[in-house]
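Here is the structure we will look at.
Here the complex is missing one protein chain, while the rest keep their positions.
== chain A ==
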Amino acid sequence: MMSSSFNIYRVGISFVMMCIFYKSAVDSLSELSPQKYFSTLQPGKASLAYFCQADSPRTSIFLEELNEAVKPLQDFGISVAKVNCVKEETSRYCGKEKDLMKVYLFRGNILLREFPTDTLFDVNAIIAHVLFALLFNEVKYITTLEDLQNIENSLKGKANIAFSYVRAIGTPEHRAVMEAAFVYGTTYQFVLTTEIALLESIGTEAIENAHFYFFHCKQVLDLTQQCRRTLMEQPLATLNIHRFIKTMEAPLLTEVAEDPQQVSTVHLQLGLPLVFIVSQQATHEADRRTAEWVAWRLLGKAGVLLLLRDSLEVDIPQHANVVFRRAEEGAPVEFLVLHDTELIISRVEGNTHIEEMQEDEDEDMQSPDMDIQDDEVAETVYRHRKTQLPLELTVELTEETFNATVVASDSIVLFYAGWQAVSMAFLQSYIDLAIKLKGTSTLLLTRVNCADWSDLCTKQNVTEFPVVKMYKEGKHPVSYAGMLGTEDLLKFILLNRISCPVNITSVQEAEEYLSGELYKDLVPYSSVSVLGLFSPNMTIAKEDFTKAGNYLRGFVITGIYSEEDVLILSNKYGATLPALLLARHKEGKVESIPFANSRVQDIVQIVTNALLETFPEITVENLPVYLRLQKPLLILFSDGSINPQYTKAILTLVKEKHLDSLTPCWLNLKNTPAGRGILQTYFNALPPLPLIVVVNLHSGGQVFAFPSEQAITEQNLLLWLKKLEAGLESPITILPAQEWKPPLPAYDFLSMMDAAASQHPTRKEPECTKETNMQKNDKQQHEDKRSLLLFF
């Protein structure tokens, strides 16, 4: 009720105007007596008053801040005053003692809030708190995901939500949100939280000081559907929010049929570029879908329009399918040929250098898009080619220095080729590793550019790039075969710090080893520690185990124990010698595996198998390992960490051997965003999570989805699996067998040469003619595919 009267004030004040006010208002803090102050209060008008003793110091930090807040608050129609309490003053607002002085917020003469001065630590805090108090009804403060979901559900089909997270109340970001709420609070439901966990649970990556989301709930008619969310990518500041909201209000997609140079939308006024998707009558429907998809992706970053070529009077180049116009006045309109919507996105994000289509179109058979780099690694490396890497953190080796260096100190060597994109991208990771390890490692990080020292690389048996080898104590170098990234390489280096297997000399040490105490810092990199137990006389078995350990170097920690008192350990863990003890640190379990008569390969196999988890979280890194089991995958997709009940249900099924023919696993979309792409392929749209599918990759490619309306319980799952097995379920989709095709056609030089030679016809063998035809067909297919790409 109170707020409604306040609304009258607010109407019509725009942010732009506010900015002008900021400059024009010159009022400063008025000092009044209590009596005088209360007489000035007007009904419905908000006022902030600082009550202090008349004899208190004239200046203080708080007063300075308050003084600064006067103008902005006046812009919101809030007056500010300093009220001097005289000693004999009896007003209840005058505190008894100096340190009890408080600030009071009134509407009319009704007290709304009182603030201790330390809450209002600076001008931002003052404004944030005051507006927060005044806009109590407009801005809902929440602490749990449930709160958010409730608000979301209640507003579906009715209104959109402006959801924001700030680290704390009273921060500059909080002020910005409150200022925005002041203007837009009646149009959108503002929701505020300071709970980082809440933010995590809605899937925000890399959480920073503040985030601002726009939830598009108004158009959601199906209550089970989630509201689309758009994250504001700019820093949380008043003007940014204003601009962001303005773009949210603008139509998602506009159809135009006029010269792109003449079109004007709110986006241009806001300094955002325009993207025109060129369409024609024949493909209008598909183009519109594409454009809508692009528009959603670019919401808040650019305006997206559908340009109808057929009814256009001006000429645009024939092949151009995208027109790009920057917001700067007089910036030329760019005509582009982009066959991947991702390219449009990256174009707008201003990161891609794409060769512009020449205006003077020559009559080439080939379209120029083949020159567009579609290898993301090559593309990023090219884009950053001018970025100087701090190469000095690694030692560059040459033919002259190589041998002396790797003999003199333990070294890790990156063999790369300066012209190869993957090499250069990995070099970046390698430098990052050098930064990480700076001053902590005795290992020398070196590199050899094989483009310069070709012979040296060949001598080191390096014939492909990039290759990482570790040279240690003059031993045979160990090659690294993990992912080409900082993390995995770091693991390799750290695990190589200890010898493999490491020699354990006492029972106590063995226990420390198994508990993970001995190599505490390495345990995070090796989920399992392996200990081989041998009687002192088992020389051959020990030798084999040592070889296996060497083989597993940098991959898992292995140790060996073969003292006289080895029986203490074998008895304790119920093992018969020789035995392998596997300590699973995560689960805190130690299991023993007998391996009498096992040879090196068998031991390696046992350890490798032991590393497989029963219900692993699938990541891009470990996927190939699990795929190699050749079983259909049962994947639980989860947005965030998994519900323990689901884990329990699946582990029970595993224990009861119901899942033997499958590889059960789960995928965390937070850790593996690529999962979204997978789900999209399966369901066309992102379905509500969690969700279980069975994917038969190895034969048939069928995908089955566990009915989402059913609860994920043991019984339900089992029933469903039975049905699956009986063939009673039909797949939701069937994946194409081999989709690993050339992304674009190549230049067909053979036909060009033939065409040139046809002026002087040469004898052609019939077989060759056939080949040419086949190539033509290929080309046709490629073209079909290309158009598919654009209109998926």
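Everything below uses one rule, namely that a residue touches a chain if its C-beta (ideal position, glycine included) is under 8 Å from a C-beta of that chain, and two chains touch if they have at least 3 such contacts; residues count from 1.
One rule holds in what follows: contacts and distances are computed from a predicted model.
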Practice problem: From the list "Trafficking protein particle complex subunit", "Leptin receptor", "WD repeat domain-containing protein 83-like" or "FAD dependent oxidoreductase domain containing 2", give the UniProt name belonging to the chain omitted from this structure. | Solution: "FAD dependent oxidoreductase domain containing 2"
Exercise. Could you tell me which of A:V422, A:I498, A:A610 or A:I642 touches the chain that is not displayed?
Key: A:V422
Quiz item: Of A:T539, A:N571, A:Q605 or A:S758, which one is in contact with the hidden chain?
Solution: A:Q605
Quiz item: Any idea which of A:S201, A:T380 or A:T652 touches the chain not displayed?
Solution: A:T380
Quiz item: Out of A:E464, A:E517, A:D565 or A:E656, which is the one that touches the chain we can't see?
Solution: A:E464
Exercise. Could you tell me which of A:F415, A:Y480 or A:F615 touches the chain that is not displayed?
Key: A:Y480
Quiz item: Touching the missing chain, which residues of chain A?
Solution: 205-206, 208, 233-235, 349-351, 355, 364, 366, 370-371, 373-378, 380-382, 384, 387, 398-399, 417, 419-422, 425-426, 428-429, 431-432, 450-455, 463-465, 478-488, 492, 551-556, 601, 604-605, 608, 620-621, 623-625, 627-628, 630, 672-675, 677-678, 680-682, 695, 697-698, 735, 738-750, 752-753, 762, 765, 768, 771, 775, 778, 792
